[in-house]
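Working notes, beginning with the structure itself.
Just one protein chain is left out here, and the rest sit where they should.
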Amino acid sequence: MEEDLMLNLKKQIIEVLNLEEISPEDIADDAPLFGEGLGLDSIDALELIVLMERNYGIKLSDPVQSKAIFQSLKTMADYIAANRTK
Amino acid sequence: MDIYISGASQISMQEPLSTGWFTQPVLYDASYRRSVEADYRQFIAPMAARRMGRLLKRAIAVSSDALRQAGLDMPDAIITGTGLGCIENTENFLSAMTFQGEELLQPTQFIHSTHNTIGAQVALHLHCHGYNSTFTHTGISFESALADACCQMQTGRIATALVGGHDEMTPGYFRLLEKTGYWKPDATQARLRLADTPGAMAGETSVAMVLRNVCSDTAMARIAGVSLLCKPDDRRLTEAVEELTQGTIPDALMTGRSGDCADARIYRHISQMLYRDRVPALWYKHVFGESYTASAFGILTAALCLQRQTVPAPWLLRPEDVGRLPQALQNILCITQFQNKVYALTFLKSC
Partner (left out) sequence: MIPEIYITGCGICSALGIGKKAIWEAIGRMQSGIGEMHHLATAHRELPVGEVPLDEASLRQRLNIPPDEVSTRTELLGRLALLEAVEESGLEPWLQRDNRIALVSGTTVGGMDKSEMYFRDFLENDTRNAYIATHDCGACTEMIAAAAGHFDRITTISTACSSAANAILTGSAWLRTGQCEVAVVGGSECITKFHLNGFRTLMILDEKPCRPFDASRAGLNLGEGAAYLVLATGPALEKYGMKPLFRLSGCGNACDAFHQTASSPNGEGAYRAMREALRESGLQPADIGYINAHGTGTPNNDLSEGLAIERLFGAVPIPPVSSTKAFTGHTTSASGSIEAVLSLMVLEHQQIPVNLRYTRRTEGLSFDAATSPQPPAEIRHVLSNSFGFGGNDTSCIFSKL
């Protein structure tokens, strides 16, 4: 279940952020999504907030709180597993 | 003040980032052609390109190519003309808002929907902190940008400028404009030349020009002046042309004829009124199609004519005019108008 969520999430991130040159295997579970690591930026963070609501029914209104959740793929998946409504 | 076009590049329905079209353009029989895309990977890193729509990628590619030709790394200014801005993103956001409601909208679509996204993304790409502005006024958007560059050079604010004309035409927006009679159904080259029915052929524009206030090896043509006019009558138009050309009769008139019958009547009148039809008329919209900034192609083509000292046959509205062109081309007057409301005159001289 957890594995499935991680893989789906990777695919969704690649799609919504247009990471055409990246495949799910390229995203390490623990690597940082922002800055070094995957190199995402603040606009990506806003897109991820939309993704969380659309795909998992999770509303994030505080960009600071979101930062902690979007630290790595694992932190994101953990938060989804604990808070998802769909 | 002397201002020179020192480098220029284009992406359109012709071969991208090339001037092969100058002597051998592909002439389409079509109501709507989109641009032939270039290979953008040589200009933009994939991470930077992933959010960009076509229009932004094209703008960065033609800007980089024009700067390279001009041998300039960093312009003092980036000045953009665009009639509709990033209309694809605008449409996407508007469509999502209309059909899915006001939730879960995508920030990127909005961020990249404004007119100045083009100039901003070019500035970001070049890390250019200089003067940056965007003009968006229908068919004179590009000339407004060009006129601004000339003004800012004259007042000494800048010495070089990257001036762009950028418009995309999405299938959605094509259909909307089609409803207003903007396009010629089943447009053919013959029909466009005849211009006896309403409508034009739709195209897309991405043109970048590098302007410098000194002449260099790469200079293509000198911009003697740009004039913008609002609803001029014959007297005002004549006066503006006299001021600009200082009474010189130009070697050729580059007209913005689109193939639309009303539009053709206006250019016929201008040519008759100004020069009793004795100056050879050139055109370009049968090669590049119509778009708000298509007139940038007219100026680009005229600059190439002056640089290479030749007017290839495809640009002559009447093939028989070839004999009326002088051996040495000294100047070309480019004239464009939009629905008889706004006019722009650009007077180019050979270097």
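Letters A and B mark the chains in the order given here, with residues in each chain numbered from 1 onward.
The working rule: a contact is a pair of C-beta atoms (placed from the backbone, for glycine too) under 8 Å apart; a residue touches a chain by one contact, two chains touch by 3 or more.
The model shown is predicted, which means the values in this text are computed figures rather than measured ones.
A.B. asks: Using the touch definition up top, pick the residue from B:Cys128, B:Leu274, B:Leu316 or B:Leu329 that touches the left-out chain.
C.D. replies: B:Cys128
A.B. asks: Decide which residue listed in B:Phe22, B:Phe93 or B:Trp315 touches the omitted chain of the complex.
C.D. replies: B:Phe93
A.B. asks: Please pick, from B:Ala49, B:Leu228 or B:Leu325, the residue that touches the omitted chain in the full complex.
C.D. replies: Of these options, the touching residue for the absent chain is B:Leu228.
A.B. asks: For the chain left out of this view, which of B:Ser6, B:Ser31, B:Ser63 or B:Ser141 touches it?
C.D. replies: Checking the options B:Ser6, B:Ser31, B:Ser63 or B:Ser141, the one contacting the hidden chain is B:Ser141.
A.B. asks: Over the whole complex, note the residues of chain B touching the chain we left out.
C.D. replies: Touching the missing chain: residues 78, 83-85, 93-95, 97-99, 101-103, 105-107, 110-117, 119-121, 123-124, 126-138, 140-141, 144, 147-148, 150-152, 154-155, 157, 172, 175-177, 179-180, 227-233, 236, 292, 338, 341-342.
A.B. asks: What does the interface between chain A and the hidden chain look like in terms of residue numbers?
C.D. replies: Looking at chain A, the ones touching the missing chain are residues 41-43, 46, 49-50, 61, 63.
Rule of thumb we're sticking to: only the chains that are shown with their structure count from here on.
A.B. asks: Determine the centre-to-centre distance between chain A and chain B, using the mean Cα coordinates as centres, and give it in whole Å.
C.D. replies: Taking the mean C-alpha position of each chain, the two centres sit 42 Å apart.
A.B. asks: Under the touch definition given earlier, write down the residues of chain A that touch chain B in their complex.
C.D. replies: Those residues of chain A that touch chain B are 17-21, 39, 43, 46-47, 50, 53-54.
A.B. asks: Where on chain B is chain A touching in the complex?
C.D. replies: Interface residues on the chain B side: 46-47, 50-51, 103-108, 111.
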